[in-house]
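Dropping the structure in here first, questions after.
Missing here is one protein chain; the remaining ones are kept as they sit in the complex.
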Amino acid sequence: MRRLVSLTIALFLLAGCAGTGDDTSELTVFAASSLSAAFTEEIGPAFEAEQEGTIVVFNFAASDSLAGQIQSEGTADVFASASGTWMDAVQDDPGVSDRRDFVQNQLVIITPPENPAGIGSIDDLANEGVQLVLAAEGVPVGDYSREALGKAGIANEAEANVVSNEEDNASVVAKIASGEGDAGIVYESDISAAAGNDVVAVEISDDVNVIATYPIAVVTGAPNADLAEEFLAFVTGPDGQATLEEYGFTPLT
Amino acid sequence: MGLHADLVARRGSFQVDVALDVDGGETLALLGPNGAGKSTVVDALIGTLELTQGVIAIDGERVDALPPEQRPIGVCFQDDLLFPRLSALENVAFPLRARKVPKAEARRRARALLQRLASAVDPSARPSSMSGGERQRVALARALAPDPRLLVLDEPFSNVDVSARPGMRTLVREVTRTFGGATVLIAHDPLDALTLADRVALLDAGRITQTGTPDEIRAAPASHYAADLVGVNLFVGELRPLGDGAATLRTTDGAITVSPGVAVVSGTRSIASLKPIDVSLHAREPEGSARNVFRGQIVEIADDGDRARVRLATRPPLTAEVTSGSVARMGLRTGGEVWASFKAVEVSLQIEGADSAQPQAGTLGR
Partner (left out) sequence: MRSRTPLPLWILAGAGVVFVSLPVVALVLRAPWDDIASSLRGAGASEALRLSLVVSLTATALSLLLGVPLAWILARSRIPGRSVLRAIVVLPIVLPPVVGGIGLLAALGRGGVVGQWLYSTFGLQLTFTTWGAILATTFVSMPLVVLATEAGLRSIDRRYEQAASALGASPRYSIRRVVLPMLGPQLAAGAVLAWARALSEFGATITFAGNLAGSTQTLPLAVYETRLSDPGGAIFLSLILVVLSVAVLVAMRDRITQAR
C-alpha cells in the first residue's frame, strides 16, 4: 500500500516536470487547425532554426475551442485565429497585444473524386438530395460557409441538405475524401497541393465567396512575450508569408 | 423386456466394460467404491457419453444411437439437479413440456406426482427454499413424470440428511415396486442396495465382478469389497411392541430387540441394520444393560490387518468386528463358543410405511 502511494506521487511529479527545461525556451502557439500543416511542417522548424534554443509547441483546434482553452487555462503565448470573432473574445478576456491580420483564406467547395452529385457551382448545393457536409455553427469555417450560402441566396435550401455538422474543417475534408457526402465547404488551404487530399475542388465565384481574415496576437500574460513578438514578426515577414502562400493561403503583407 | 445393455464406454483413459440385464419391474443396484466407473455407466445409459461399442436396448428397442432426449428414460440425479429458476411443479412438468405435452395436462400430471411423492412440498416453491430430502423427492417425481421405461436413480440419497434417509428409502422402495419398467439404482452405501434392490451388481475398475441377489452375494462374496458389503448385519421381519418403547423384530432365523422410538403396530414389517463394529464379543455371559445378548458358535474369522470380522452362527446370525488383539486375548477360534451383545438403540430401523425411526444418539457418525 505504501509503495502504491509513493509510486503515485512520483508519477504526479514526473508529469508535472515534463517541459520545464531551463536552458531551452518554449513558445506555446495556439492556432486554428487550418494552419496546422503550414505551421508544423515549415514555419515552426524555420522559426526554431532562426531562434536557437527555442522549441515551438503548437496546439491546433477549431478557433472557438482554442479561445475557450485560453480563457480557462492561460498558457498560450500566441493565438492565431481563423476569425475575428474568437480573437475578439480573447481580446476581452484575458486580453491581447500587438494584434494584426496576417493571412487570408478563401472558401472552396470540395467533392469526392468522382463528384457523384455533379456539383459545378455553389448553386448546385441547393439541388434536391445533395448530401452537404459543413462545419458546425460556431466553428469559423462553419459560419463562413453559411455566410457564403446566404450571399448566394440558397441559405435555406442548402441548410436542408446538410447531413452533418462537423467539429472542424479537417473532419469535413475527411468525410468527403472518404466518399461520404456529396459536397463540403472548407478553406482553400485545406486542399492545397501541400495538403495532399483526395478531393476535387469546385471554385466559388468571388462575388459570393467569403474571405476569412486571420488575426494573430500575443496573449496578455504570456510567459514568453518577447519570443511571441518574434514569432509574429516571422509569420508576417517575407519567409512566413511565402510559406503560407505555398500552403494555399492569401498573403496579406 | 426391460433393459439389456452390453457396452464398452470410455471417459478419458478410463474404460468400463459391463453387461446389465434388468427385467421390467426389477431393480438392479450397481454398487462400487469411488472411481469404479458408476457415473460412467450412468452417462452411457443416459446417452451423455457415447459408447465405444456395444448395445443398449430398452424393451427390445435399441437406444444407444439416440441422443439422451429421445431415450425413454427417467433420471434422478445425485445432486437432484432441480432447475433453480423453476418451481417444484414446473420442474416435475419439465420432461412433459419438453415433449410438447400441453401445459394444462403436464401440470395436472405433475401435480398428481408431487402429491404422491412429495406432499409436504409447496408446488410453487423454488428449490432453494427446500430441504435436501424435499428436493430429492421432487427430483424423483420429475424422473417418473415422462412415464419412462427405464428408471435410473443415481445415488439418490447422497444429498439427503442422515436422519431423513430411512424415509427416502421407504419412498424409493414404494416407487420401484410399482414401477413397471426396469430400475437401475446406483449406490455407494451398501445399505441402499440391500434394502432396495432385487439384484446387485458389484462394479470395480470398470468391470462387474459379481452379480446376484443380496443373499447370493452374502453366501459367496467374490471380492474384498463384496465381503465388506455383506458384513453389514441385516434383519428383515415383523415388529412386536414390548410395551416399554422397545420392540422385538422377528426374522425367519431369530429375533432381536430394537428401539423404534415411535409407537408401532404389531406385525409391521421392518428392515433393520447393525454395523459389525457395534457387536461386542465376550468370553462369558456379559452383564450390563444391553438388551441383545446371544451365544453361538464361531463360523469364520476373517483377519483384516489390525481388525477382524467374526461370523457367528447365532439366532439370528451375526457378524462382529473386533480388534485382532481381542481375538488373540479371548482365544477366539473357529468352532469355539462365544457371547455376543449389542444395544437395542444401536440398531438402525426402517419401519415400513413410516418416515422411520433412527438410531438413538451416540451411534450417528460412527
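So that you can tell them apart, the chains are marked A and B in the order they are listed, and the count of residues begins at 1 in each.
Heads up, the rule we're going with is that a residue touches a chain if its C-beta (ideal position, glycine included) is under 8 Å from a C-beta of that chain, and two chains touch if they have at least 3 such contacts.
Since this is a predicted model, take the numbers as computed values, not measurements.
Q: Touch as defined at the start, partner being the missing chain; which of B:54, B:68, B:132 or B:261 qualifies?
A: B:68
Q: One chain is left out of this view; which of A:167, A:203 or A:239 touches it in the full complex?
A: If we include the chain that is not displayed, A:167 is the one touching it.
Q: Of the residues B:2, B:133, B:146 or B:237, I need the one that contacts the missing chain.
A: Final answer for the missing-chain contact: B:146.
Q: Considering the whole complex, which of B:86, B:125 or B:299 touches the chain not shown?
A: Checking the options B:86, B:125 or B:299, the one contacting the hidden chain is B:86.
Q: Need a quick check: the contact residues on chain A for the chain that isn't drawn.
A: 1, 64-65, 67-68, 112, 131, 133, 136-138, 162-167, 175, 178-181
Q: Kindly note down the residues of chain B that lie in touch with the hidden chain.
A: For chain B, the residues touching the absent chain are 46-48, 67-69, 71, 73-75, 77, 79, 81, 83-86, 94-95, 97-99, 142-143, 146.
Assume only the chains that are shown with their structure count from here on.
Q: How many Å are there between the centre of chain A and the centre of chain B, using C-alpha atoms for each centre?
A: 87
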